[in-house]
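For this view, one protein chain was removed and the others were kept in their places.
Up next, chain A:
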């Protein structure tokens, strides 16, 4: 993982600042950096979103393909996650350097979405036991400046909101065989209900306090952090401890409460923004990657 070097005195400065609830960039302990979200940035995907959070930049693309449902759950589609750590983000990711972080992130994503609450997987079913939609969610890290989990989860939610799956009709021929027909109209498509898709909140234990949305410098001062995924109702779908240090049970409780509070507050501005962007439609000038 990308890391920043910090000297002892700088660490002391950061630690005391967090104790006083005034961080190096003037934020309080539970403040996020300024976040920019744009959807529909990659034309050859079914849904895409780009999120920048400080200097962290994440691109997510969703592709829908027809596949076979899992044998145990014949009436549901499924999601596949893949995280690619581009060497553009940091030279450490060159070659196979980013593989470890990529697998760690995608495993977390599998865990976060592995429940009934986050996404209605039944809507992805075409014909039970035979065909279903498989959503390939590909995450690309463009820049790393701390707090990858949160940025990725926001980008995934935005990309899923943006995803348009073409409608299909199943017709059976005389011999009982089924045929799938794609609708000719490109605007005849199905949208996903992303209301319940969780967002991840990373809380870093620094000193005696926990901090949201850490920069790389702050991360260098913390020993352990807790990743919590929360839906808009405040349901926790997954928690994970990241980092080498340990957390005592009391602070885990505190951090979970704080994570729930912060996570819940993350959803409504995001949904509002996505709907605003949607309502602007084609009138909005796209910024993309060069803006």
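Heads up, the rule we're going with is that a contact is a pair of C-beta atoms (placed from the backbone, for glycine too) under 8 Å apart; a residue touches a chain by one contact, two chains touch by 3 or more; residues count from 1.
Definition applied: contacts and distances are computed from a predicted model.
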Ask   = When you check the chain that is not on display against UniProt, which of "Adaptor related protein complex 5 subunit zeta 1", "Ribosomal RNA-processing protein 43", "Exosome complex component RRP4" or "EF-hand domain-containing protein" does it turn out to be?
value = "Exosome complex component RRP4"
Request  = Just name the one of A:44, A:171 or A:285 that touches the chain not displayed here.
outcome  = A:285
Task = Name every residue on chain A in touch with the hidden partner chain.
result = 5-10, 12-13, 16-17, 19-20, 22-28, 30-38, 52, 212, 261-262, 265-266, 269-270, 273, 276-277, 284-285, 287, 291
